[in-house]
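Note that one protein chain is taken out, while the other chains of the complex remain in position.
Take a look at chain A:
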Amino acid sequence: MKLKRIVILLSIVLLSMLVACSSNSSTSENDSNNNSNSGDNSNSNEEQSEDVKITFFNTSAEVNEVFENLFDKYHELNSNVTVELIPTPIGGAQIEKFQSLLASGTPATIANLDAGAILQYKDKFLDLESDREKYEQLTKPGTIDRVLLDGKFLGVPWTSQGYGLLYNKRAVEDATGESFDPASIRKRDDLATLFEKIDAAGTAPVVIHGADWSLGSHYTGLGYALQSQDVDENLAFVEDLKNGEADLSQNKQFNGLMDTFDLLKKYNLRKDDPLVSDYNLDSTAFAKGEAAFYFMGDWTWAVIGQLEGRDDEFGVIPVPISNNPEDYGNSQIAFSEPKLFAIDDTESTEAQQKAAKDLIEWMLTSEEGQMAIITDMGLNMPYENLLAESPNIISHSVDEYVNKGDVINISVMNYFQPDWWSKVGASMQKYLSNNIEREELYNEFEDYWESSK
């Protein structure tokens, strides 16, 4: 009797909740319909004073606050537009949150996402083709081509980063006793000779950060990007791998890259304990000259910049993959626009989309916006005629390559499955800690591709 009553009560509660849910969603649908209607109207009437509220989903969690201040400033200038930040935790459940917003029908108007994530949800975002020309003029040459996803302009680039072998000038020069010209390293043997000299002086030539993202994504990712300067050909190579038609052990670029990796491994500061992978520790070791080189990118300035007692002169050189200076990759560094601003095209009204476009343009072209991104966030912008100067010394060095056009287009990685770097990163960790030989490493890579079809 009692049990029966409880069951009845429980089902009443459940039913009433279901009813409540469904009635809610139907009203919200009506709401959004009304909104989009009114949005249409306001657009045709050119009513500027209509209040618009937009949301901004941010995966650059470490700079949540800077964005918030920027939005406040924008609201002061445009009192009819309110921007609300949807923050995510650093290194936490970011894409999960994005997914749940999307699944519950309340996506953010603007999403600051990794290019790969935008590609994955490409049907959900607004095609920005009409703005493409404008941004082609605003950005440095080649930028927009790099951020096209499946040939479409879905996200506006706002930050750029380059990576390669970072060098600590003081550490190199102290060890070798002569001045260091980064341009003198043009092939693998040059690097080997230099490493030998540095090692003989008792300084560790290089530090490899043993994390899966660094090894898997950044290092092995070069292998695919270096197949050709044409992203379509890179993708074709990956397609061959998926079909089991490509053999990595016969691939010149991969073998070259791994030969260089063996060299780095031999002279690694952490060679006795390569998988500790403490990012702050490794960056500090490099910045203080415990190691002369570091396979990393200009973003590490966020750690180095604030250190006390660090050295002052840093720069970047390419990872040489062969002994022919002319080979693609020996004089270029990897460069990309990792995060893009994309605009939702599922639930947002036209008024919101318009406001979102205006906000993005203001953030990227106004002095306030550029100051916030470059000075406060310490990031680099792939834009021309910047109104702020970056304190990031490494990115100045990156810029020299970018301005010469000496960059490796790594956008092929945007097309990989999101679990790619973690899977191949694990294989690289085994290789780094001498648990597998190169043959097994290649087998694991090939198995991954074949299973990811």
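Here is the rule we go by: contacts are C-beta pairs under 8 Å (C-beta built on N, C-alpha and C of every residue); 3 or more make two chains touch, one makes a residue touch a chain; residues count from 1.
What we mean here is this: contacts and distances are computed from a predicted model.
Visitor: What does the UniProt entry say the missing chain is called, choosing from "NADH-ubiquinone oxidoreductase", "Putative tricarboxylic transport membrane protein", "Sugar ABC transporter permease" or "succinate dehydrogenase"?
Guide: Answer from the record: the omitted chain is "Sugar ABC transporter permease".
Visitor: Among A:T106, A:Q120 or A:T176, exactly one should touch the missing chain; which is it?
Guide: A:Q120
Visitor: Looking at A:N64, A:T365 or A:S433, which residue reaches the missing chain?
Guide: Considering all chains, including the one not shown, the answer is A:S433.
Visitor: Under the stated touch rule, tell me which residues of chain A contact the chain that is not displayed.
Guide: 9-10, 13-14, 17, 93, 95-96, 99, 102-103, 120-121, 123-124, 210, 212, 272-278, 281, 417-419, 422-423, 425-427, 429-430, 433, 435
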